[in-house]
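Single-structure report; data block below.
Left out: one protein chain. Kept in place: all the others.
Letters A, B and C mark the chains as written, and numbering starts fresh at 1 in each.
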Amino acid sequence: MRKVYDTVIVGGGINGSSIAFQLAKRGLKAAILEQGKIAEKASGAAAGILGAQTELTEDGPLFRLACKSRSMYRSLIPELEELSQVHIGYRNKGMYKVAADKDQETELKRIIESQRKAGELAEWLSVEELTKREPAISAELLGAMYIPHDGQVQAYELSLAFAKASRALGADIYEYTNVSDFILKDGRVHGVKTSQGEFLAESVIVAAGAWSREVLEKTGLSLPLIPVKGECFSVSFEKLLVQGTIFSHGCYIVPKKSGRLVVGATVNVNSFDERVTLGGISSLMERAKNLVPDIEKAEWEGAWTGIRPQSADGKPFLGEHPLYRGLYIAAGHFRNGILLAPATGELMADIVEGRTEQSNPFGLSRLKPFIQT
Amino acid sequence: MRKVYDTVIVGGGINGSSIAFQLAKRGLKAAILEQGKIAEKASGAAAGILGAQTELTEDGPLFRLACKSRSMYRSLIPELEELSQVHIGYRNKGMYKVAADKDQETELKRIIESQRKAGELAEWLSVEELTKREPAISAELLGAMYIPHDGQVQAYELSLAFAKASRALGADIYEYTNVSDFILKDGRVHGVKTSQGEFLAESVIVAAGAWSREVLEKTGLSLPLIPVKGECFSVSFEKLLVQGTIFSHGCYIVPKKSGRLVVGATVNVNSFDERVTLGGISSLMERAKNLVPDIEKAEWEGAWTGIRPQSADGKPFLGEHPLYRGLYIAAGHFRNGILLAPATGELMADIVEGRTEQSNPFGLSRLKPFIQT
Amino acid sequence: MRKVYDTVIVGGGINGSSIAFQLAKRGLKAAILEQGKIAEKASGAAAGILGAQTELTEDGPLFRLACKSRSMYRSLIPELEELSQVHIGYRNKGMYKVAADKDQETELKRIIESQRKAGELAEWLSVEELTKREPAISAELLGAMYIPHDGQVQAYELSLAFAKASRALGADIYEYTNVSDFILKDGRVHGVKTSQGEFLAESVIVAAGAWSREVLEKTGLSLPLIPVKGECFSVSFEKLLVQGTIFSHGCYIVPKKSGRLVVGATVNVNSFDERVTLGGISSLMERAKNLVPDIEKAEWEGAWTGIRPQSADGKPFLGEHPLYRGLYIAAGHFRNGILLAPATGELMADIVEGRTEQSNPFGLSRLKPFIQT
Partner (left out) sequence: MRKVYDTVIVGGGINGSSIAFQLAKRGLKAAILEQGKIAEKASGAAAGILGAQTELTEDGPLFRLACKSRSMYRSLIPELEELSQVHIGYRNKGMYKVAADKDQETELKRIIESQRKAGELAEWLSVEELTKREPAISAELLGAMYIPHDGQVQAYELSLAFAKASRALGADIYEYTNVSDFILKDGRVHGVKTSQGEFLAESVIVAAGAWSREVLEKTGLSLPLIPVKGECFSVSFEKLLVQGTIFSHGCYIVPKKSGRLVVGATVNVNSFDERVTLGGISSLMERAKNLVPDIEKAEWEGAWTGIRPQSADGKPFLGEHPLYRGLYIAAGHFRNGILLAPATGELMADIVEGRTEQSNPFGLSRLKPFIQT
């Protein structure tokens, strides 16, 4: 039972689905192979921050990719909602990156200047201005960097929308399908072997998040990628406690529709362990209460984890495998997988079609030291 | 559609079911009328501590009732498990009531002496002795009162076992059956009106926990009973972190089978609100970490609430209604509903059968001031 | 602790919230008193059909109220979504009321004619036309009455939206608040007594669904209202199996966003029992497979029940209590509670403000035989 596609994508998280969506728009026949269910790992666990200017601070290729990706969402959201019939819950009420002490204030003001020079909007709010806009925020803070364009989405719904929109445009999705090996010959890939039989394709893209390292070991490459566990929780409140997203060192509070608040995330390096620990959520709660004291009256909903893929040099891997032609990698987005999905989809589709690779700052020639000999 | 019973019990919590069990053993035909499902409120939410000497400190009628009730469990548990086919998870590994400061230590030592005089075992353990027995306990504590006979159960399973054992002996259980009124005539009760029709009975017992006040308002009695909300949570650990139950001011940790730990409980006076709040469980977590620091590595399971019925004078109401013959009340057990269930069942069965009422220290003549005129 | 309002509404289901919303828009200070949580009973359990022409067949006051209510949703939905920040999931893809045999076909064709005369759109589709529009529908059917304007919503979200929009306009919501009695004097209502103290108000509206009978017994009125239990379940499919809602004798299939399908509902007369039975969902499954055979490949999500209030004469009770001025009733909507909420809110607000009562076909003079003497 062999199946033949133009491109096979290993991994049904948000980036795999975004790539499938772009390929399908260009008329290529793509298949997503997902070990479990679509978006059931990190993509579904994410708080959904689109923090181009919050998570990234200095100008450079990644900052520019992030800002571009963020701006792509404006037209993508209605297109995806129409095609997928999924409500994504996009909110564009800005982000407050707060300062708890003088050093943080100084640093944030420096970042504001730097980002303005790069052409992106940001401004400093004194604690008076901050609490006037967001009265629930603690008056003990010193102020905040306000970023009007950093919005947020419901990450699971968005991931699902990418997948369903891909299918609506002709892509196929195979869930509960585990890739056991690649079909490699004469220096190029010809497909993959799976628990559902062989899939033949001239191009194969590994977009398996933190599990990409394991998948790629079959090709002799030890991708320098570390799994970073993050714990989150959500609560609900009778009304929206805050309008914008509140972002601090070690904790963010993301206001969803209907008075729901998602709070994240702990950072547990080198762990695939999906258990929520008492210590993890208890420390997050303390931080959240320091940011928005009234959150202690909110109703508890639940807690969960996501395993995020951190690359050794902080940049995602987006390019062709150093050993095999036709085999591509799109992994290592760390905490910015949701934010970077649109740009990742577009860039990978360009690369598969043979455009742009030359000057790609996320290319994989930097992986040569990690090839097993 | 009239139904006729010897006794109708309003409320399917642990005390209603324990009364039904005792009545059924004596050959009386009893019916339990439960508004929702058996044990779905406070009885199912309880941590299951049998803390006769922990919760009660001074000798007196309630202390003696509690110690007697605790000792009744030894023979009751196997009987209930056999009749009901429910596994109750009784554990008899003792209780540690810890001292965090010198004042608490002095007070606990005084209580130990007082209880010994009353004939109950208890001893002081220095922090060295304590941490030798329970190495996971914080060495910052000063020591603990150790009570060998205060054990614990799985409260929901025990409540269910009482109900199912009652049914096995001939009692009937009506779930989703709401009592809208009493049938009162000539100074005595003759039954109740419900959403499932009338139930006729020569005796009616109200055992509706915190909801007893509302039920009894139909009889012109404002039972001095306050609903006290308590929040709990549970975690699991690969092995049992502690063997005995750890009890402190504001927090207890109860080790269940399979490495599960139940931690309770907040105290929120005059509230029927069943929501778990972030503030509630976050404060419990801080306390639990102070008692058993390694609990922060435990895996989060979930949180819930129970509404406990606190009587104005701290003693349960166990006796005949001051206005109507044949109408009885068994309510106001506060945090000791699980502990007191066996003795409550026996005492109420005695009262219904016309024995013992004279010298009953829990009788209802003390309710006269609360009758509406 | 007395609280004073213009109007107190007993019951936080969709109709209580819709009334609060209309009152708040007119500048009245309203409070919703809800025994548990907002929309946690029948309103949250409903499949969300807006079946003005499907559920009601003959022209008359109720038919006209239903058609009016349905048309009110068009402008209400965006207003509610904006005020509440809840996504309601309104879908307006029409309804197919199918015929499985010749008698049903004849009857449906008669209804189409009758409704056309009443000015409402409906048309007969042969099985060829039907399966061309909805290829997943069984070709064993004989055809369907197609009703373009009967749409559907997510009932829980809509109910929540009404409640949150009311709050945004100044209404207060008290959850976990049980009404134990009415304050009645000199032939009129002055407020209610609750587990949270007294609420004073010149008007009180009972909108407690199937529980309205129990609530009103305190006023000497035995509302002729029967609780009718209905079981539902939902499944998900990779894409939307059907676009419109499929309605048959004994089963309807309602396509929600993201490929979710809600299937309802069994009819169990005179039951407050909230348990889902194997027999109930198994019979629904057989019916659903007969309508849309491929539903058997759909993924199981879960099952639940709702208790719907059926009035003795099939019409809702919307008007003033026959014994007490200022006390109003809005109950008995049976399977049309979601559909009728907008019109109910408007009509009750009119009545409270002293308009329209004279010719109200849903008024309560028909309740006189049910008054207890």
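In this section, a contact is a pair of C-beta atoms (placed from the backbone, for glycine too) under 8 Å apart; a residue touches a chain by one contact, two chains touch by 3 or more.
Keep in mind it's a predicted model, so treat the numbers as computed, not measured.
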* Which listed residue (B:Ile9, B:Val86, B:Val192 or B:Leu291) would be found touching the missing chain in the intact complex? -> B:Val86
* Asked: Any idea which of C:Gly197, C:Gly279 or C:Pro361 touches the chain not displayed?
  -> C:Gly279
* **From A:Ser75, A:Thr106, A:Ser126 or A:Ser180, residue that would touch the chain that is not displayed** => A:Ser180
* Asked: In the full complex, which of C:Arg74, C:Lys297 or C:Arg355 touches the chain missing from this view?
  -> C:Lys297
* Could you list which residues of chain C touch the chain missing from the display? => 235, 275-279, 281-282, 285-286, 288-289, 295-300, 302-303
* Mind pulling the chain B residues that touch the left-out chain? -> 84-87, 89, 157, 160, 164, 167-168, 173, 238-240, 257-259
* List the residues of chain A that touch the chain left out of this view. => 36, 175-178, 180-181, 195-196, 214, 217, 227, 271-275
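Operating definition for what follows: only the chains that are shown with their structure count from here on.
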* Structure fact -> The assertion on chain B/chain C checks that the Cα superposition rotation, as a multiple of 5 degrees, is 180
* Asked: Can we say the copies chain A and chain C touch using the same residue numbers, with more than half in common, or are the two sides different?
  -> same
* **Chain occupying the middle, per Cα centroid** => C
* Asked: So what's the Cα centroid distance for chain A and chain B, whole Å?
  -> 49
* Give, as an integer number of Å, the spacing between the C-alpha centres of chain C and chain A. => 41
* **Where chain A touches two or more other chains, by residue** => none
